[in-house]
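Note that this complex is displayed minus one protein chain, with the remaining chains in position.
Our next item is subunit A:
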Amino acid sequence: MTGPAMIFDKPNSYIGQPTPRADAARLLAGRGRFVDDLQLPRMVHAAFYRSPYAHAKINGIDVTEARAAPGVVAVYTGAELSKHVTPYVGVLSHLAGLRSAPQHPLAVDAARWQGEPLVMVIAQTRAQAEDACELIDPDLEELPAVVDSETALDAETPVLHSEFDSNLAWERTVDVGDIDSAFAAPGVTVVERQFRFGRHTGVTLESRGTVCDYDPSEEQLTVYYSGQAPHMMQVIYSKHLGIAEENVRVISNDVGGSFGIKIHTYGDEIAAGVAAKLLNRPVKFIADRLESFMTDIHARDHVVTAKMGISEQGTIVGIDFDDLTGIGPFSMYPRTSAIECNQVLNLTGAPYAMENYRAKGRVVFQNKTLMCQYRAVGHPIAMAIADCLLEDCARSIGMDPVDVRRKNLMADDSYPRNSTSGMKLDDLSHQKALEKLTEIMDYKGLRDDQEAKRKAGVYRGIGFVSMVEVTNPSPMFYGIGGAPIASQDGATVRLDAGGALHISSSITEQGQGTNAILGQIAAGVFGVDIERVKVSTGDTKTVPYGGGTWASRGAGIGGEAMLQAAHALKEQVLEVAGVLLQTPVEALDIKNGCVVDAGTDNERMPLADLARTVYYRGNELPSDLKPELIATRHYRVSDFPFVFTNGAMAAHVEVDIETGFVKVLHFWAVEDCGRVINPMLVDEQVRGGVVQGIGGALYEECLYSPEGQLMNATMADYIVPMAAEMPEITVAHIETPTKTSVLGAKGAGEAGTGGAPAAIMNAVNDALSPLGKSIWQMPMTPERVLQVINRN
């Protein structure tokens, strides 16, 4: 790409600066605008009667008493609601063979997971709606539940959807080279392990929720949405409620954490929209914590049998694995529940040069909460398979884990190239990142400490991961498969009469600092003080069309659109300035809100004077000059399916072999996300991501009974990382800008979550290595650690 490269060298550029977020002050003063903060006139509240069983036939539901309860405005069963909303199916055509059954917002014929909504009650208050739910008398016939993914495909297991011949939703195989011959070659050591990755979930502190408001006079549905993809939701409400797309407005104000949880189609939120349309008044639904655990998408849930072969010299000859993942009773709409397995097949071993690769993935239905895309989709599994096997191999041949990576990581000057699985890679820096990591962590010092501690009976371990992260996805991610999900984003920038910039963008803010980096880019590229940039995001009525913020795409795609728009506006403004000042355009620039002489920065005209001339006194302009003080640009990634980033991370842990407790002593992350727009925000994304990864590695798991009952659906029972257990995290950067954009920014949001689990597992196994023991199951709870220590 060509473009205004000088923008990064300008003295008043904000790109690359740790500028604090403008919206922090508002949130710190308690002036956030979250969905549940909204009170609208005539607003009523929804509560749901949910299936108490993992699997049950609905023979009938008597809601007579509920309808008569105090404060109740309306009650809808699944059968009643289905007259007003069409079902949806979570498949995409590019995931060949993926199948799922039609899913209704409220179950109609059968309940297929515990917590599936069956009846919606609308009442004057949420408490009254919940009271009425207690009066619902359902005739449910409990059916055998398919709980265990490992037996879901067995002949004797009931088939969940009668239209299918089995519980298989999707399968895919990748086969490159000749893995069997490679493993059989002389001198090759092959290690085989079975990994188990438990189910966990997002636990966004703000639970899912919506306020849906319908105005029949304009046939207008307004959805206040806590989520990441307003335009996607606009299409979904339009399509399934039968409202013209332009009459659906989706507004996402402050979002209290999302991490991929709030980017899917949830029956209760859709039902709230239907109720608003039927009642012609606002309906609020806010999930309580129990509802969050039972109905927010779950993540991971993989059983992987995997092998890696390594030569005597430490060269990886190949990886061979079989991944089985349980996704609940439906593939989630519209992004599908096969993407995670697909990512595992695409990404495993992607940092390493190797010849042979065979991967098989199977995705199966079961009677548990739906599984779908959560932060770092597939990455923790893919990175653990390759990097935990790699350290296992290195131990087998007596090689240091850093040395074995140096030998096998792709060379930094070897791009562009493909991964063995066929992913197009460019602008990566695995070797540099690893070197920087060993420096900042004082690797040798840690090994010396480890040896000394071991003599004292203290088991410390050091574990690494070298990783890639999928960011800035192109249309090849969703759009190609038929999903109503934009891969491009738009940005508009307008100069107002006072010389300030108003910018709007289709990417969204969930706390990452989206609004902050948009402001930095616009201010820096255009040439005004950042305090004079006002940012709008999250409203389909006012922002350009685009995808939103997910898959680590906001900064890289939305940021580039912002850069191009700001650059375009600058050219437009300079054209006007050239005429007004009778100066060649090339001799002018904009700095600190003024048109200046390029080179000398001699102030020629404040932007406010220019704008007021254009807006108020157009008579002073030549008649053939028709200034546009607004510019819009759109951007999509077109040369690559994804723009990969890379990182190297390390964990230092201590395992108490008496109790099985793992203490993370310190964590280091070296991240190459291309050009860093705001190092403070990127560091915090990495830290937060690492802690979510630690959660999955050590604590978090959705536990089910054999009957499919979720057993730990409270925050007292489901363990999330809290401050006392978390380590200090040191973050450093390599900057290899992507050539796919002028901005050069890749994504950074998911690397920590994708990489940390493998590093933690490697560190725990390094700590246990003197005992000859190892663990291959996440979360690595004290109980599980003790079990492997005590196993003969």
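The definition used in the following text is that a contact is a pair of C-beta atoms (placed from the backbone, for glycine too) under 8 Å apart; a residue touches a chain by one contact, two chains touch by 3 or more; residues count from 1.
Note that in this section contacts and distances are computed from a predicted model.
For the chain that does not appear here, its UniProt entry gives the protein name "Caffeine dehydrogenase subunit gamma", which is one of "Glucose/mannose transport system permease protein", "Alkaline phosphatase synthesis transcriptional regulatory protein PhoP", "Inactive metalloprotease YmfF" or "Caffeine dehydrogenase subunit gamma".
For the chain missing from the display, the contacting residue among A:Phe259, A:Tyr333 or A:Trp550 is A:Phe259, taking the whole complex into account. Among the residues A:Arg289, A:Lys432, A:Lys453 or A:Lys591, only A:Arg289 touches the chain that is left out of the figure. Of the candidate positions A:Glu80, A:Glu116, A:Asp131 or A:Asp766, contact with the hidden chain is made by A:Asp131. Although one chain is not displayed, its contacts with subunit A can still be listed: residues 20-21, 24-25, 27-32, 34, 36-37, 39, 70, 127, 131, 202-207, 254-259, 288-289, 510-513, 680-681, 684, 687-692, 714-716, 720-724, 726, 728-729, 752.
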